[in-house]
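Here's the structure, in structure tokens; my notes come after.
A single protein chain has been omitted; all remaining protein chains appear in their positions.
Up next, chain A:
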Amino acid sequence: MADDKDVLRDVWFGRIPACFTLNQDEETEREAEPYYLLLPRVSYLTLVTDKVKKHFLRVMRAEDVGEMWFEYEGTPLKWHYPIGVLFDLHASNSILPWSITVHFKNFPGQDLLHCMSSSVVEAHFMSSIKEADALKHKSQVVNDMQKKDHKQLWMGLQNDKFEQFWAMNRKLMEYPTEEAGFRYIPFRIYQVNGTHTSTPLILESSQGTEKRYQVVIHGIEPLMETPLQWLSEHLSHPDNFLHICVVPAPSD
């Protein structure tokens, strides 16, 4: 890998192999086969699982079908986190493919947001972008964009079009040459207990003692001296936030 452009591509084209199995409690007409899929790390579960839904609906009766939701080892998966974040947070040390259980009933409304259509994802995605730009450029860039530009960002993500997305997203990644970078770096930090926060948390220095936490972005552990501005420009998710997972180091 020679240059930073490839980082963007690698981030965009990051994929997680997943195996979807239907929850055993679901009533089916015949046995449901598991469904294997490569999920884009930077996308959202409800945006890329139309095929999964179609697959399982074939073995189910229409009256038994509620809102689809996903669960991994007992944890309901929040669709509004990027897929890569869900994986890094909950399953980074498990064997691949990632085994996800599909539910069609008992929607855990206390844990998950409802998502009835992709427009909900779009609204969430666009509001994240706007929030990020508010931090980076006082919203100046995103406000200067036209409706169709916003659409281009969203369509780029929805259709997995790297060029289409980046042709627009690059504007969000620019900053005036006389300044050293963005005003603020938009980021979210996730911890295993499920909370995410936008305030900095102090990581205990791992000098001397055993490393207790891993700081994971896109499934990798960048060195602590990596410049934040660079990280933000290259390892941000399409929603323009750096999503950082702090997970316990594997105990082995």
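As a convention for this text, a contact is a pair of C-beta atoms (placed from the backbone, for glycine too) under 8 Å apart; a residue touches a chain by one contact, two chains touch by 3 or more; residues count from 1.
Basically, contacts and distances are computed from a predicted model.
Asks: For the complex's missing chain, which UniProt name, "Presenilin", "Tectonin beta-propeller repeat-containing protein 1", "tRNA (adenine(58)-N(1))-methyltransferase non-catalytic subunit TRM6" or "DNA-directed DNA polymerase"?
Replies: "Tectonin beta-propeller repeat-containing protein 1"
Asks: If the missing chain were put back, which residues of chain A would it touch?
Replies: Chain A touches the chain not shown through residues 1-11, 14-17, 36-40, 43, 48-49, 51, 96-97, 158-164, 166-167, 170-171, 173-174, 177-185, 200, 218-223, 225-230, 232, 234-235.
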